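Removed from the display is one protein chain of the complex; every other protein chain stays in position.
Should a chain be cited, it is by its letter among A and B, assigned in written order, with residues numbered from 1 in that chain.
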Amino acid sequence: MTATADRKSSEGSQPVPAPVPPVTVVTSYGPWRTALGQLRRNRAAMASLVVFGVILLVCLLAPFYASTIAHTDPFASNVAGTTVIAGQTVPVLAPSTTGLGLGVTPIGPTWDPTHYFLGADGQGRDVMARLLYGGRNSLLIGFFAALLCCVLAGITGVLAGYFGGIVDGVLSRLLDVVWAFPVYLLAISLSVVLLTSGVRIGPIFIGAGSLWLPVLIIGIVYIPYVARPIRGQVLALKEKEFVAAAIGVGSSDLRIMRRDVVPNVAPTVVVFLPLMTALSMLTESALSFLSVGVQPPQASWGTIINDGLNLLYTRPAVTLAPGIAIALTAVALNLFGDGIREALDPRARLRGGP
Amino acid sequence: MTLSACTSSPTSPTATGTGASGQADAAAPATFQAQHKGGDLKLLAKSAGGTLDPQVNYTLQYWQLYQTLYDGLLAFKKVNGQQSFTVVPDLAQALPEVSNGGKTYTFTLRKGIKFSNGQDVTVTDVAASFKRIFTVSSPTAGSFYNGIVGAAACLKAPITCDLSKGVVVDKGSGTVVINLVAPDPELKYKLSVPHASILPAGSPPKDAGNKPIPTTGPYMIASYDPNTALTLVRNPSFTQWSHDAQPQAYSDTVTESFGLTVEAAVTAVENGQADWVFDPPPADRLDEIGTRYASQAHVNTLTAMWYLPMNHNLAPFDNLKARQAVNWAVDRNAVVKLYGGAKLAQPVCTFLPPGFPGHVDDCQYTADSGKTWAAPDLAKAKQLVQESGTAGMAVGIVTQDDEVNKSIGEYLQSLFTQLGWKATLKPISANIQFTYIQNTKNQVQISLSQWYQDYPAASDFLNVLTSCASFTPGSDSSINISGYCDKAHDAKMQETLVTARNDEPAANVQWAAVDKQTMSDAVVAPLFTPKLIDFVSKRVGNYQFSKQFYMQVSQIWTK
Partner (left out) sequence: MARFALTRFGAAIFVLLSISVLVFLIFFANPGVDPAARIAGRNADQATLAQVQAEFGLDQPLPIRYALMMKHLFVDRDLTSFVNRGVLVIPQIVQAVPVTLSLVLGAAVIWMVAGVAMGTLAAAWRGRAADPVIVLVGVVGVSIPVYWLGEVVNLVTQSRLHDSVFSWVPPLGYVPLTQDPASWALHLLFPWLTLAVLYAGIYARVLRSEMMTALDEDYVRTARAKGVSERRILITHALRCSLIPIVSLFGLDFGALVGGSALLTEVVFGLPGVGRLTYTALQNLDLPVILGTVLYAAFFVVLSNAVVDLVYAALDPRVRHV
């Protein structure tokens, strides 16, 4: 909207057009920019992002912590080792000396960042260092599984919803089978199959300890969870006028999908990403029950929880720490995901203004 | 040769049954104490033990219960301590007469014993039971009972099995004569294990599965649901005929419930909600048990070993130096710690466990050149790895995925990495690991396994685990996991078996020599001899531990 000033001069006979003031063009922000602004105003979401960022940063600093601060190798067993606490040299795995003298207990938290801050685990390794390294693996698996899931689910959902008919029928049945299939059986079977030397599909090689394994399992298993809502959305979109118009104009299917369907479906996928990351991390911890994915001596929060459950009655810190870490990360991701969803929801604008 | 001699080792046994707080368990009362009769015993186990059929089941879990249910011609004495390795007559009136150069055993059946369904136990049942060993495809049909005349044909074609020449019975005199192809001094033991139980002649010719077979012991099976519980009740037809062989039971009923996790089960026993847990307590409860519940814990040495079979037909362990390196490097004290501490396991350096017939203290892989293992020698091990030329090779360690096995595996992985190999750990489900490591198709280089004795004879360890006959490539049942096949070694063992027929002490000396040779060849890497903890509830009394079948379930009382 342009504003022009048309000042009729009252002083002279010749109307002099007033200098045109600079024009300010106010256009509305695109949906992504609006969402970003909305998100920034969401205090809970921002706080969650900060928390997640801190966790991420600390985990990335794992090698630094292990080598420089704690001077420990978190992947080497230290069963027979000793350490100095309060001036005394004590064994890291201390045999019981009272009663019948049964059992061996790892040392508990020393609250000293230079060694065994959270104590030792069953192999005498530093729990804090492993926690940080484990975080890297958990976050890695969680994020890539979520990414894989969302991308594949997006493709599947769009294809199924858009084409309908046989394509939809086949894809929907495939999704049903994947959803109803027991993930634990898949996990156990795969762990046994890949024991010897891994799986080779053409140029791709997946070893038994490769992190691709849990990423693939978790990513694939949750595809139906994301694909169905997307498919539903695409079905609703198909009825809209702008799609009908595009068809009427003669656009190819690919073009319609690319320009009309996908941009409308993208926000849904974006919302799912943090939520699926949290869900993937939790599933990974359940799968580590079954020795799938992260192999010893590597760690993930799930494997540390699992190892720690064996120490629950004597050294609960070993299982509480990763449990709290997962919970905290999952909470942060969920709140952030909620924030994104609210920010991208057009109806939200009616609630509080841009 | 007498059969009643207790086979004790030339050296004094280093461990006998000692109970809680260091005091020895009270000796079994010689007679039944009627004032303690009654009550319901509640046992817990993580899961059921498989089939109920005593001639098929091969688990420690149910063999322990079969002691109260079934009887054979002979039995191990049901008492505490070293005497529990003694064989006494059970359904037979007396120990057998051995004749014909050790190839004929003559028994006379006791009269008046009935099955739990009221039927008398007759020689017909005895003959039928021996035949049944082959028709149900008992796991030990080929390894224990193949010496009976006619057994070889039975193994090939069980349906047409004819043991009439091998087991000859006479209804009139009640005699049972067993004819062997060759003398076998271990026959007395083989007749005392549950696979040789005497069952009614009409028992199903196939594995009975979950259908109970009538019993002769103080209990009979009332019900069995593998997801819930196994219930035993008093056998109405039972009257005690020999306190040593089959004593009267104290509790009126015994219920073994399945399904609780071991942590939950230990808590239940602590709370008095159950009386005993079959499974070993988890590592984090040991301290608690040893301190607050010390009076309820009983620790006993087992004749067993935890060891590392190394594949002799696959790199790197086809190289003697590599195998020796493993023996030098493993810190058995550390492994013992991971098992639960020095009070629960004893490091070993020989194939035969301490206290076992044929065992002699000797250690070829200890840093201080003593007779027992003291410390590893990591430097020497690394040197050996270099000399063997296998440094840098990939080595996969296959263990079970339960807590203790996996933690020992992690330690080994860390150790082997130090030695210079590229070691990875492969923990797999406990239910398949045992058969997995036996099959050569799976190309297992090294694994962690356990071996518990079937009966107290050195051959049960050495011959079974290291002979060529026990190595079958490509099969899930190839108990010589190392794949070690040495003709000279085999010949020596056969020679020793022959010696054992007439002169047991001399044979034991020879077994010691075989053991030493096995260790020089580093066929396996023995780790430790485990001890068993029995954790019972407060109300349990008269705990008796048989070295053969462990806690005597029928002898503990709750009143």
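A few remarks follow.
We take it that a contact is a pair of C-beta atoms (placed from the backbone, for glycine too) under 8 Å apart; a residue touches a chain by one contact, two chains touch by 3 or more.
Quick caveat: nothing in here was measured; it's all calculated off a predicted structure.
Check B:Ala268, B:Met393 or B:Leu425 against the missing chain and you find that the one touching it is B:Ala268. Residue-wise, the contact with the chain that is not shown comes from A:Ala286, picked out of A:Leu56, A:Ile69, A:Val270 or A:Ala286. Although one chain is not displayed, chain B still touches it through residues 47-48, 50-51, 56-58, 137-143, 155-156, 158, 206-211, 225-228, 257, 259-261, 263-264, 267-268, 270-271, 273-274, 428-432, 434-436, 438-439, 441-442, 464, 472, 475-477, 479. By the touch definition given at the top, chain A reaches the unshown chain through residues 44, 164, 168-169, 172-173, 176-177, 179-182, 184-186, 188-189, 192-193, 195-196, 235, 239, 278, 282, 285-286, 289, 302, 305, 309, 312-313, 316, 319, 323, 326-331, 334-335, 338, 341, 347, 350-351.
The rule we apply is simple: only the chains that are shown with their structure count from here on.
Those residues of chain A lying in contact with chain B across their complex are 75-77, 79-80, 93, 95-96, 98-105, 122-123, 188, 191-192, 195-196, 208-209, 291, 295-297, 310-315. Within the complex, the chain B residues that touch chain A are 20-21, 263, 282-292, 294, 297, 299, 331, 333-335, 337-338, 340-344, 396, 398, 401, 403, 406-407, 409-411, 413-415, 417-418, 424-429, 432, 442-443, 533.
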